[in-house]
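Selected chains from the complex are presented in situ; the others are not included.
Just so it is clear, A and B label the chains in written order, and each chain counts residues from 1 on its own.
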């Protein structure tokens, strides 16, 4: 019953197999391995983007920060949701990699930026010319940090606002697969067709060991060489790169990534439905991907935690001490490896 | 016959086994996995440093740049050899992570800094007070980029110079194991006992997939929390951290690291000896670890390269076209996985 985060799960057996296979013999380093050529082609195919530049790094923060550094100069600002990962959970990585840009916060429910709020915020920025930080880039997290998912229409609406101001659009897709299967969209529809310029395409949370792709859809507009230099300079270019490539290849092969995300989302749905059946329980955010934010009575929390279930109160500062029937809120994040048994056992515990 | 770099080799089977084992079940992320506790203790034991702070990252550039950023403020300079990795092969990672420090170059044979040259260079720095970049840190690469190894006495001599000026000492140990077995020193003797404050302890080149430890020997002097924040902010804190821990544990277990380094060094010795038996051949640098820098006639290069042997001319800009007996220079880097057969086959080819 590990619901603390999808990053507490391991890697899918096929990913491990691929690593074992890739370990055979010698391979040229730093991305010159032949598996990387396959990965590049697979991503281009899946995203219907034959010219896309594709790079691999090992962490989501690296993917985001390096991407944003290519899109936003030091004297500009990134527009992102108040509860985005880049704002809240990367210890200032975007600020560091960009060389000191800002993040300007945009409101919206369930950690989704509201297009009107975005337009108003951008319009409000840089009105006094040289005295102000300039308008830099828009960063959209899909799925969001609150478990919601932007539909293709939602992404298009935000990207359109960005384009009104001539700004590039980044998508933080640490849980891109979960968002995609939730919205029944194609990879292309959810990204470049909707106006996304650069995607952080997550693998780690959804069954890999540690790999994320950065996809630059139009290398004529955003220089891949700059990305490569920033990646190297950031210490993010792997020498034994084949081990990143192998993970990503296994992840993409036979649509493993979509299958795993479908499973995680289904487990979230099962959890969510089960929670709502508990007397007094309710959701904080709609369950659209693989994250649940819900309230249920303290008694259930106590029973689950006593039984060793791992998850976080959300917000953190709540306590098991207090009246049994008081509602406490928590985040639950099932993953590709969560079983129906895990879910049902957990539900039976929290039902009190 | 892959001698292009030790990073063209894969991971040792025991490392792969450890990864498979670590993949079982769930583990807390970001370094809170129990394997990391074992790793920390193993490193403290092996280095006789019971208070050392130990952290893992995935690349050598990250280990170096993050370490140096903790030792050298933005307005200071790092003293390093002209041919050090941090100067020549990290695309400015130290400059980036420190926030704009310099690297001041020190001469010395075989990529080893000469202690007198170091003293003179440090003394020459920052003589005009606030107008000058200040004295920051000394960084020693062991084994060096020219295949030489600093003895414990050599390291002590350099560290003593650093201490004369109150400067901290960093060791870039991407090939630390090779240096250690070459010099028959203990880990403690080669590092903190000789005056090293922070060590980048390499695993990747010597049989791991991608893991390096940073060892801060005196956490009372160099704040580990600062390192942790820099690591996170640099995108170098792994969520599924157990996969770094598992590699490092397997690497240290039963002294696998020393065994692998001994093997690689032995292969280098065999290669080196074989080359010297070729008419006209000679070494550019002494072979002390697992890197050979040698000259032999073009005919031998042609035969080896035609047979598919992988290695680099050193310097790069030499050509297979030209007289048979002209000497061309090359770098050869056998690794933990190099076999005697590889070596002998290669030698028979280049013998012409």
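Keep in mind that, in the parts below, contacts are C-beta pairs under 8 Å (C-beta built on N, C-alpha and C of every residue); 3 or more make two chains touch, one makes a residue touch a chain.
Source: prediction; values computed, not measured.
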item: Full complex, copies of the single sequence (shown: 2); value: 4
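Just so it is clear, only the chains that are shown with their structure count from here on.
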item: Approximate Å spacing (C-alpha centroids) for the pair chain A, chain B; value: 34
item: Residue numbers on chain A that touch chain B, as the complex places them; value: 2, 4-5, 7-11, 16, 19-20, 22-29, 57-66, 90-93, 96-97, 204-205, 209-210, 229, 232-240, 242-243, 310, 337
